[in-house]
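What you see is the complex with one protein chain gone and the rest in place.
Note that the chains are named A and B in the order they appear, and that numbering of residues resets to 1 at the start of each chain.
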Amino acid sequence: MSTTSGTASSPDARTRMTLRINGESVDILFDTYKTLLEVLREDLGLIGTKHGCELGECGACAVLVDSRPVLSCLLLAVECEGCDVRTVEGLSQGSALHPVQETFADLGAAQCGYCTPGMLMTASALLERNPDPTRAEIREALSGVLCRCTGYLQIFEAVEAAGRILRGESTVKPPEEGR
Amino acid sequence: MMRCPRFRYLSPKTLHEACASLQDSGPATMLLAGGTDLVPNMKRRQQTPECVVSLRNVASLREFSSDRDRLRVGAMTTLAGITARPEVRERLGALFKAAAQVATPHLRNMGTLGGNLCLDTRCNYYDQGYEWRKAIDFCMKKDGEICWVAPGSPRCWAVSSTDTAPALVALGAEVELASREGARTLPVHGLYRDDGIAYLTLKPGEILSRILIPVPAAGEKSTYWKLRRRGSFDFPVLSVAAWVLRNSRGTVESARLVLGSVASLPRVADAASRLVGGILADDEIEAVAQEAAGLAKPLDNTDFSLGWRKKAARHLISGALRELRGDDPRILGPLARRAAELVPVA
Partner (left out) sequence: MSPAQRQARFTVVGKPRRRVDARAKVTGQTRFADDLFLPRMLHCKLLRSPHPHARILRIDLRAAADPGVKLLLTGCDMPTPYGILPVSQDEHALCLERVRFVGDPVAAVVAVDEQTASEALDRIRIDYEPLATIASPREALETPEPKIQPYGDGNIHKKVALEFGDVDAAMASAESVFEDVFFYEGNTHLPIEQHAALAAVDPDGKLTVWSATQTPHYVHRALARVLGIPAAHIRVIATPNGGGFGGKSDPFNHEIVVAKAALLLGRPVKICLTREEVFYCHRGRHPVLMKLRTGVQADGRIVAMDLQTLLDGGAYGSYGVASTFYTGALQTVTYEVPRYRFRGCRAFTNKPPCGPKRGHGTPQPRFAQEVQLDKIAVALEKDPAELRKMQIAKPNSLTANFMRIGTIGLGECIDRVVEGSGWKDRRGKLPFGQGLGLACSSYLCGAGLPIYWNALPHSGVQLQLDRSGRVTAFCGATEIGQGSDDVLANLVAEVLGIDPFDLRLVTGDTDLGPVDLGSYSSRVTLMMGHAAIQAAERARDLIASAVSRRLGIPLERVVFAQRRVFDAEDPDKGVPFAEAVQIGEAQHGTLGTTGSYRPPESEAKYKGGGVGPSPAYSYSACVAEVRVHPETGWVEVERIWIAHDIGRALNPVLARGQVEGSVYMALGEALLEEMAYRRLPKHLSGALVHKYPSLLEYKSPTTLEMPDVVTYLVEQPDGAGPFGAKEVGQGPLLPVMPALANAVYDAVGIRVDEVPITPEKVLRAMADRKSRRFGPSDFPRIDWPEALRVAPPAEGGDGTAANEKPRRRKDDAIVAPDVAPTGLPPHPSTPEARRGVPSSSPASQPPEVLR
């Protein structure tokens, strides 16, 4: 990492560093005051990561840093050197969607789609550690992301369905009518 | 989007370097740990450091070790890192429940134990954007003259809102403070002052580096109850950390009760001493709960109404003590039920 005035950057400094995002190393130059969220969206064009408050109060901006869900709005980008950052753009493999993307799409877990990237990243991290979570564990893991559209229940079902796919117990199932 | 104001950024590699950076960078320098408190405060212009000293790369602050007597936890250990430790989950109930209920899982992956202990005091007149604060002509804590919670007051009444401090005080923990001059150790309670503005006793240039927690003996048990509107996100509006040491016959040999979010610092309830010699019988618990609840003199600067918070204090204290006695938390009301169902996310 370097800043325009060496180790002790001036208030106007920009920072140059290498960031590892979705498996790629990217050299970037950005305003030192920027958060990871701002650098992702404004300097890297990764607009899949959303924002709803920029104060850590909604979870829309959740991304994975070293496989853990964190809020990109509260993480200064300069703090991310050497970290592995994953965003929703890195969730699918080529055109093949991640199982949690498939089930969110099929089961109505995305309505307006705005909290969806944060939900997906959080859910994928949960399933990576625990492909067979209980409903209570899903509730807890997702309790840091607000959704105003769905009432969460279809999201829980989508995470459970994705777990079944990841465990090899099923392929994407057609949704059932009602409950 | 809300932006951080411009600042200088330093990222020392050792504790010694960090202490030097802190001392040499002028008074408008602040430490950055997990960022979950400082960054939003900067965006709202509540805290406007000219220089930010990041502790992220100071490896020694992430230690987690123990010997027979004490658990040594580096101040940069994340809250999620704390709750993931079996020795915390199994034996330090108060710390586990406190850390596991801070904010949200995401914020616990970022926020650190040291950062939570140093959490800025909170107030509904202070935790607002710059424009909002301008609309009330600011307040005593930042840029203004008056404490709007108590307009005649010469002091600031912002509330200590850390979850882990009451728990660590109840557990008899200590903190280690490093500076260029060396290190000193304080009981956790000694870290705080009853003042919403100068709420920490840290001296200029000092860094909270370690938390030292006594390894619990047989017969020790502790818990933490937190009152808040929602099961996630929210800061405590009132919290109770309780710790007892009982002998094999169930008689209480020692007890500590600490109330959080009722003042600018965690309040130790002396009433806990009345539990000593007893067996945590209903009447003993009720008497102590009634007396300790008197410490809760909330002001109208957090969520919920004043009168109700006072009433809730008694319920929280007696509930926590009943839980220590061995009552099934699921029958102790909705708050306990929630806490009993806590699922730590690794």
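In this section, a residue touches a chain if its C-beta (ideal position, glycine included) is under 8 Å from a C-beta of that chain, and two chains touch if they have at least 3 such contacts.
All figures in this text were calculated on a predicted structure; none of them were measured in a lab.
Per the touch definition above, the residue from A:Val39, A:Leu64, A:Ala77 or A:Leu142 contacting the chain not shown is A:Leu142.
Where chain A meets the omitted chain, the residues involved are 31, 33, 41-42, 45, 47-55, 57-58, 60, 87-89, 91-92, 97, 101-102, 104-108, 110-117, 120, 138-140, 142-156, 174-179.
Hidden from this view is one chain, which touches chain B at 1-3, 6, 124, 127-129, 131-132, 134-137, 146, 148, 151, 229-235, 303-305, 307-308, 311-312, 315, 333-335, 338.
As a convention for this text, only the chains that are shown with their structure count from here on.
With centres taken as mean Cα positions, chain B sits 28 Å from chain A. Within the complex, the chain A residues that touch chain B are 1, 3, 7-13, 15, 31-35, 37-38, 51, 54-57, 59, 62, 68-71, 73-76, 78-79, 122, 126, 129-130, 134, 136-137, 139-141, 143-145. Looking at the complex, you find that chain B touches chain A at residues 1-11, 25, 32, 35-36, 39-40, 43-44, 50-52, 54, 56, 80, 103-107, 109-110, 231-233, 341-343, 345-346.
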